[in-house]
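Of the protein chains in this complex, one is absent; all others appear in place.
Right after this comes chain A.
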Amino acid sequence: ILRPRARKLGLGTAYIHGMKHATGNFIVIMDADLSHHPKFIPEFIRKQKEGNFDIVSGTRYKGNGGVYGWDLKRKLISRGANFITQVLLRPGASDLTGSFRLYRKEVLQKLMEKCVSKGYVFQMEMIVRARQLGYTIGEVPISFVDRVYGESKLGGNEIVSFLKGLLTLFATT
């Protein structure tokens, strides 16, 4: 069932829009441009049942998770940013900027209320706040096949706003 919106309105409001129409107890968030493959959804569900987790996060960095279509520079930026994040925030999850996740519906609602940032930092903030609130997080390795459709948006601006957001989280959580 597709619930389209008038135009591009941003990721946060997209989550809220989706939640309004969701009828189940759990919500899976993922990219729709096929970089996230639906075949992983049963694994998320299985993992959630295994540990009764509040959140199951897809990770590109552990197990047989990985990426396709990234050059060395992109991989370096990814690993470097993740390393800095791990040192500063010690979040207890290996992939903080990934957006392929399963949430308990009430957990997603609660987190949406608390999160204030945008973009990559938003995904990080979700995990950090979840930790603060004592929610449990499980991980599932996923493969991220870089955009078959659409254009990627990792430029200098993105990096600067990522660092600003990271420092904000560092100082406020």
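The rule we apply is simple: contacts are C-beta pairs under 8 Å (C-beta built on N, C-alpha and C of every residue); 3 or more make two chains touch, one makes a residue touch a chain; residues count from 1.
Criterion: contacts and distances are computed from a predicted model.
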item	value
Protein name, per the UniProt record, of whichever chain is missing from view ("Sodium/hydrogen exchanger", "Auxin-responsive protein", "Monothiol glutaredoxin-S9" or "Dolichol-phosphate mannosyltransferase subunit 3")	"Dolichol-phosphate mannosyltransferase subunit 3"
Residue among A:Gly18, A:Gly66, A:Gly92 or A:Gly119 that touches the chain left out of view	A:Gly66
Touching the absent chain when the full complex is considered, from A:Leu76, A:Val116, A:Leu133 or A:Val160	A:Leu76
Of A:Ala22, A:Ile41, A:Met112 or A:Val145, the residue in touch with the unshown chain	A:Val145
Sole residue of A:Leu88, A:Val116 or A:Leu133 that reaches the chain not shown, by the stated touch rule	A:Leu88
Where the missing chain touches chain A, by residue	34, 37, 60-61, 64-70, 72, 75-76, 78-80, 82-83, 87-90, 143-145, 148, 169-173
